[in-house]
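What follows is a structure written as structure tokens; I'll ask about it next.
Here the complex is missing a single protein chain, while all its other protein chains stay put.
Each chain carries a letter (A, B and C) given by its place in the written order, and its residues are counted from 1.
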Amino acid sequence: MDTADLIASFVASVLTIMVLSYLVGDNPLFKLAMHLLIGVAAGYVGAVAVHNVLIPGLIEPILEAGLGGLADPQLIVTVIVPLILVVLLFLKVAPSTARYGTVSMVLLVGVGAAVIVGGAITGTLIPLTLASMDTLNPSAVNQLTGESGIERLLNVIIVLIGTLTTLFYFRFTVRTTDVEAPFAIVAGTRIPGPLTVFKGIGKGFIAITFGVMYAGAVAATLIVLAERVQFIWDTVTGVIDSIG
Amino acid sequence: MRLFRTSALWAAVAAAVGVFVLLGYFVDFDFIQNIRLLFMRWAALLAAAALLVGLTNLAQVHWRKLSQTEEGWIYSALLILAFLVTLVLSLVFGPDDDVTLFIFKYLQFPIEAGLMALLSVTLLVAGFRLVTRRRDVFSLLFLGTALLVMIGTGPALGGSEGPITVVMRDMRAWISQVWSAGGARGIALGVALGATTTGLRVLLGADRPYGS
Amino acid sequence: MTAIDLQGLLLLFAFLGLMLGSAAISRRFPATFRKIAAFEALGKAIERAVEAGDRVHLSLGTGSVIGPESAPAFAGLAALTRIARATSMSDRPAVVTAGDGAMAILARDTLRSSYGEAGAADLYDPTSGRLLGPTPFSYVAGLPSVLSNENVSVHMLSGFYGFEAGLAAEFGERARAFVIGGTNEVQSQALLYATTQNPLLGEEVFASGAYLGAGDLHKASLRAQDVIRIALIVLILLGVVVATFGNLI
Partner (left out) sequence: MCGTPNHGDAEECTNCGARLKPLDVSGSSKESEDWLDRMREEAEESPSPGSSGGSASAEPDQASTEGADDFSDLRSAETGGAGGSEAESSEEEVPEWLQRIREKKAEEPSGSDEPAPEDALRAAARASPVSEDPAPEDALRAAAVASLASDEPAPEDALRAAAAEVPSEAEQPDGPPEGVEQTPEEKNIPEQGSETEPASEGESPEWLEAMESEDGASEADLPHVPALVGGAEEPADEELGDLGLPDWLGEIEPLEDESASTAQEGSSDLAPATLPNWLEAMRPVDTFRSVVEIEPEDDQAVESVGPLAGLSGVLLAEPVVAMPRTSSVGSLQLDVSERQYAQAELLHRLVEEEEQVAPAIPKRGVRLAVFRWAIAAVVLVAVSLPIITGAPSFALPSLEPRELGALFSLVERLPLEQPVLVVFDYEPGYAGELEAVSGAFLDQMMARGLPLASMSTRPTGSALALIALAPFVDRYGYENGQSIVNLGYLSGGQTAVQLFAINPREAILEGFALPEQVQDVWETPVLNGVEVLSDFGMVAVITADSESARVWAEQARPNMADTPLVVVLSAGAEPLVRPYFEGTDRTIGGILSGLPAAVSYELRNGRPGLAQERWDAFGSAMLAAELVLLAGVGYGLVFWWRGRTPA
């Protein structure tokens, strides 16, 4: 590590420690680090947006086309119109002119909403529904894992029950005389109806799923913690070596 | 009344844009696909522009704190300074210049990584408190599963790979690839149902996040 | 992709028909919805906030408006129209934050029109809808100061989050605010389940509009979801039968 890197690493280590100081409690060092992060991230991302998106997407094409090319319908559609929309969007900066930028936001929202619907239907609803239609044929073999027989059958059934009960758990509309409604409230004695049991299993699967993901998140964050500690330790030893 | 007409017009525009983009998912006709791609390109450009508007707003908020020396104005000052310095350097040299990358690597990166490291403890504290906070069998199931998976993920206890380790690894694989796969599918399907209706409400003009 | 994806179109029109149909009949055949404790607690918490003159904070997450991940944020904005109406009694407007520039603009627009409709246009403050940071972690980095400096007592998370969801909720808990959170990313839901007192599981985050009374089409949406939910369950079961006996034969 050369000196510049060492100094930089030292600063970086200090910043990491400032963030971790939140473990003791909210404190000025932590706040300082947070605001520094926001500032740097904002500056960097802003520059990326200008450099990698707006300039090549809107400015360069116009400069290349020159004045003559401005009449080109292709350019008008792909560059001039979005440029106007962008200019209108910038009017959102000032409250007084904000309403003139609405058209640009409307376009964004329209695209966003459509992407949500299209993505959910073609990306999740259909593929996952189809994926859930697995065969219960005991002689079938899972090409991927090579499972077969009872082992595979059991797994398929578990996944199926999990999918269906979890999906059912989120049901919103209830009839006031749902089995789950009356029996659930009789003080002391709970006599669950079939729906209640079904929902209970669903919630159980949700808890298991969340448990797995929580464990994954803990593992992931602990690796990052290990990486940070390693980084700080390397810096400390580096500094000690350079001094000594 | 005039308000209403304007907002109805916006709703119509959003719906029109949305219909083309949405149909593009289901119908593979050039006409629709081209319009859809065009709208999506515009949207990508507008999103970048909106980011700049947002950043201006961010700067305004903190500038106000600074100028009115509200509580924590000193932090806002630091934020604005960091923002301007990074922005100017990145604009002048470009975001892929060594100077900019140096700032990214030694200022932004360690703080974000620090936050992630902080999260590890946060999650453990939350896990520790869960049973005392939410007294039901599901929080026990949640933590029980988490423990099994963590034991199956982490290295072997006692330093060598014994039969118990093997069992725990298989157990972990079974829970995360079978049991939680079922739950995950159900949740994902449900989320997709909710997302679809949410998107459709916007396209139908019932929800108008762009105001009126 | 085939020229026309019939399955998809069919599902799309099923959704549309069911939503509009249920909306049309909702007055004559009102539906009953299951109780979601988190929403009931939210209602009371907002009442308390308004009484105490505290702020309600809505976090729209770090998803981009034009991405599929923006769905829960749109749901949050729909709920905001109702929350703004409720907080129009208070002298402190709700504050809405986002991690995406366009989403922050939408937050401002929604606040402006909601307060306008509630007859409290004077409550609208352009800075009460803001971008906290342009990246997920810079966004959560901005939360502590918002929560502490603007004495927020209700911290509602409704948007897309990655792991930062855990931090977003933790900061709320530390600020001793009422925290309620939901998102579309399942792993983040798991983090919220662990870190918040009132997690919104799965698709519940999309139901906030219906449960806060944001409109008939919100309730109709829940009905439509339930019909399609049952249809999917039946379809899957049928599919399993077909797959099984298809193989056997």
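As a working rule, a contact is a pair of C-beta atoms (placed from the backbone, for glycine too) under 8 Å apart; a residue touches a chain by one contact, two chains touch by 3 or more.
Because the structure is predicted, anything quoted here is derived from the model rather than measured.
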Provide the residue numbers of chain A that touch the chain removed from this figure.
-> 23-25, 41, 44-45, 48-49, 51-53, 56-57, 111-112, 115, 119, 122-124, 127-128, 130-131, 142, 144-145, 174-177, 181-182, 185-187, 189, 209, 212-230, 233
Missing-chain contacts mapped onto chain B | 4, 7-8, 11, 15, 37, 40-41, 43-45, 47-48, 95-96, 101, 104-105, 108-109, 112-113, 115-117, 120-121, 124-125, 127-135, 139-140, 143-144, 146-147, 150-151, 153-157, 159-161, 166, 169, 173, 176-177, 180-181, 183-185, 188, 204-206, 208, 212
Across the whole complex, the chain not displayed is touched by chain C residues 1, 20, 23-33, 35, 37, 39-44, 46-47, 50-51, 64, 66-69, 81-83, 85-86, 88-91, 117-120, 134-137, 160, 162-164, 173, 176, 184-188, 190, 197, 211-219
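Just so we're on the same page, only the chains that are shown with their structure count from here on.
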Dist(centroid_CA(chain A), centroid_CA(chain B)) in Å evaluates to 4
Just curious, how far off is chain C from chain A if you go by their C-alpha centres, in Å?
-> 15
Touching at least 2 other chains, the residues of chain C are 5, 8, 12, 64-66, 68, 71, 74, 102, 105-106, 109, 112, 126, 132-135, 137-138, 141, 145, 163, 166, 186, 189, 191, 193-194, 201-203, 207, 222, 225, 229, 232
Would you please write down the residue numbers of chain B that are in contact with two or more other chains?
-> 22, 25-26, 40, 43-44, 46-47, 50-53, 55, 57-58, 72, 75, 111-112, 115-116, 118-119, 123, 127, 142, 184, 186-191, 193, 195-196, 198-200, 202, 209-211
Chain C contacts chain A in the complex at 5, 7-8, 11-12, 31-34, 64-68, 70-71, 74, 102, 105-106, 108-109, 112, 126, 132-135, 137-138, 141-142, 144-145, 148, 163, 166, 174, 186-187, 189-191, 193-194, 201-204, 207, 210, 222-223, 225-226, 229-230, 232-233, 235-237, 239-240, 242-244, 246-248
Residue ranges of chain B touching chain A (in the complex, touch as defined) = 10, 13-22, 24-26, 38-53, 55-58, 72, 75-76, 78-91, 94-95, 100, 102-121, 123-124, 127, 138-139, 141-147, 149-150, 153-154, 174-176, 178-193, 195-196, 198-200, 202-203, 209-211
Any idea which chain C residues touch chain B in the complex?
-> 1-5, 8-9, 12, 15-16, 19-20, 64-66, 68, 71-72, 74-75, 77-78, 98, 100-102, 104-106, 109-110, 112-113, 116-117, 126-127, 130-135, 137-138, 140-141, 145, 149, 163-164, 166-167, 170, 184, 186, 189, 191, 193-195, 197, 201-203, 205-207, 209, 214-215, 217-218, 221-222, 224-225, 228-229, 232
